[in-house]
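Note that this is a trimmed complex: some chains were dropped, and none of the rest were shifted.
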Amino acid sequence: MPNFQAMPLEYRVRNPNFAAEVERVFYKAPFVRDLGFQLAGFEAGSCETSLMLQEKHLQQDGYVHAGVQATLADHTAGTAAATLLAEGQIILTAEFKINLLRAAKGEQLYCRAQVLKPGAKLIIAEAEVFCLSGHNPELVAKAMVTLAVVDQAKQ
Amino acid sequence: MPNFQAMPLEYRVRNPNFAAEVERVFYKAPFVRDLGFQLAGFEAGSCETSLMLQEKHLQQDGYVHAGVQATLADHTAGTAAATLLAEGQIILTAEFKINLLRAAKGEQLYCRAQVLKPGAKLIIAEAEVFCLSGHNPELVAKAMVTLAVVDQAKQ
Amino acid sequence: MPNFQAMPLEYRVRNPNFAAEVERVFYKAPFVRDLGFQLAGFEAGSCETSLMLQEKHLQQDGYVHAGVQATLADHTAGTAAATLLAEGQIILTAEFKINLLRAAKGEQLYCRAQVLKPGAKLIIAEAEVFCLSGHNPELVAKAMVTLAVVDQAKQ
């Protein structure tokens, strides 16, 4: 067995103004604003978000609804991918899969997403969702997201 | 090639009062009520739901957000699975995968889910999401959902 | 609830010689030949395959290995997608998800795949795997496959 370390990914930035563009787009979707997602940080190829939990985000049993976690994972992965776009391109989710690992109960969700494959037409990212209760963050869900890069004009 | 037809699934009902129980549980989750899902119909092993679309369900470009479609697919699949529970059991989503097939724009989403594997511990269901614009329903997303059957007392 | 029927998909054939091309490509992969997959039939947007089961396809417990079912589902979905290609294009699997629904034991696997979204850059197909034991076919696995359309010259 070779004792190797896979080389870290290098991300090529195509739009030098990507930071302004990512901030501009993050809160534009009404569903994202309605849920209350916050952009916590990002750089080329990755993104971090958070969500202060309210009653409306819950299931009947008081745990965070799978749909909330899935939406947060999808949006965070999409934003990580958006850091790598050229001007005039947008991201559309082609598909995602999410495993709900543990019942999520706490004050806040936190998500970090990283691009695994920065392709010209397809970007693959993974997103991890943590639930913070006091000082104990716990990994509650993990998603793999396939995102299509689309020229805005052609859409 | 054998010209066969796979035998239709037969679903075994474990709780004779499952209909009352499904109706009681469907609207209990705050997130489901907040989004506005409606229970349209169900029988053992399947379920149909709908959602009148509002501004808050949308992405920045006016299309229905992937998270809304995913949540509808998950909840409809979960309800289809819930028709097969014994008394005192509940359903938890273990994972799901959803393909967003087409941009969804219209007045209403409609979802139908069917159980593919009615297991004692795991139930697998698929859910199709349609978008209705006028009289033209279009398949906009399809999900596969793995649901865990949990004894409520043990949870 | 609108009593609707989603309109059946219409598939646009881009290469009038797609049948010859599909037959030419189906058996080209050494792994497909080694496993023994057979092309049972196809038309624009769909494909059927089969596999006579041998000892080498099995798990330790005598059931068909998940990897065999996954490979059959992937290859059948890829071939269904290939019916819709223009000349000079090829199909690459971007991702797939498969649910193993029941332990598969029998003489033969049979798979049918259908394109759900015939996109210009992405094709989404689902594939169902059946196991035939005597005259009783049983659905043993179901997969959703995302396939990228690639210009052969650019690869």
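Should a chain be cited, it is by its letter among A, B and C, assigned in written order, with residues numbered from 1 in that chain.
Simple rule for what comes next: a contact is a pair of C-beta atoms (placed from the backbone, for glycine too) under 8 Å apart; a residue touches a chain by one contact, two chains touch by 3 or more.
What you are looking at is a predicted structure, and each value in this text was computed from that prediction instead of being measured.
All together, the complex described by this structure holds 4 copies of its single chain type, of which 3 are visible.
To be clear about the criterion, only the chains that are shown with their structure count from here on.
With centres defined as mean CA coordinates, chain C is found 31 Å away from chain A.
Contact with two or more other chains is made by residues 97, 124, 144, 146 of chain C.
Residue ranges of chain C in contact with chain B, taken from their complex: 1-2, 4-7, 40-41, 48, 50, 97, 99, 101-102, 110, 116-117, 124, 126, 130, 132, 135-139, 142, 144, 146.
Across the complex, chain B meets chain A through its residues 25, 28-32, 34-35, 55-61, 65-68, 70-71, 74-75, 90, 92-100, 103, 155. Listed in rising order, the residues of chain A touching chain C in the complex are 94-95, 97, 121-122, 124, 144, 146, 148.
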